[in-house]
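All protein chains of the complex are present and in place, except for one that has been dropped.
Take a look at chain A:
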């Protein structure tokens, strides 16, 4: 992939939190490339470090957070020229004035708590516009109308005059989306934007994000732990576990040819993929907190297929094809031939079949 294609590249990002029980190593060398105009999904169980990753991009840092190493390079497009900026090196002021809201915007998980309860909706959207645009109030109000129309709100006047608590969760998430796209950002970060919503509304919001992404040629980072959602929205998938990417590839790679046992576990535990009336398998155990120095593959303890070496050394990335990589010793030429679990195999075959027919 050429340099120009990539809008954001996170390189070897390591982050830790100071805590009473020691240093919590939340990210341990995360590398992610976001291709311009495409959607990448980051999936993984709770606590794997998805939010920490994107919050660091947006510089929403906790007091006890420390960036150990790495860079986040944003390839800013200005007059057809690409200017790479390391976001970690920018001053707060610069970040606030030039990046946040203007180049990179974010949609948060819980729409019920993401809007200021004491401010009218219209004003909250206007504030986002005025943060980066020097225009007259009338023109700005006109833009608010257009934005609200874009996100599918009908009674625009009433909504502008409403306070957040007067709107439903779905409506509020539409407002949050309107705020996010108000200054035409290049990159949109969505941290589980539908998790807090009803299933029916989830799918509507998802469609909306997809529509906006297409219409504006946005690049999107989409965080979720729902693989069903991923298959609907993403071009590329990064599977994250314990502060590391363990497998990444295109949607097809991850869904039809998963290689990492953790990805297998995730796929097996996804209800959307339960075409057969089997009981859902779930990954045994829970992710452990990484405090102090860690050794070996963090997933080893929960991994049915763990090899001896997994407990001693972290696996590097092995190449499956040009765009598909997985960090598991199972891909080592000398590793025993372990096949994907039979039930998952069957499911994938069914899916392929269905795709061919539908």
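Here are a few things to note about the model shown:
Basically, a residue touches a chain if its C-beta (ideal position, glycine included) is under 8 Å from a C-beta of that chain, and two chains touch if they have at least 3 such contacts; residues count from 1.
Methods note: contacts and distances are computed from a predicted model.
Per its UniProt record, the hidden chain corresponds to "Oligopeptide transport system permease protein" from the list "Oligopeptide transport system permease protein", "Ion-translocating oxidoreductase complex subunit C", "Carbohydrate ABC transporter membrane protein 1, CUT1 family" or "Cytochrome D ubiquinol oxidase subunit I". Checked against the full complex, the one of A:8, A:52 or A:99 touching the unshown chain is A:99.
From the set A:163, A:256 or A:317, the residue in touch with the chain omitted from the display is A:163, counting the whole complex. Contact with the chain that does not appear here is found for just one residue of A:23, A:77 or A:132, A:132.
When the whole complex is considered, the residue among A:19, A:69, A:113 or A:168 that touches the unshown chain is A:113. Even with one chain removed from view, chain A keeps its contact list with that chain: residues 58, 60, 63, 92, 96-97, 99-102, 105-106, 108, 110, 113-120, 124, 127-128, 131-132, 163, 165-166, 176, 179, 183.
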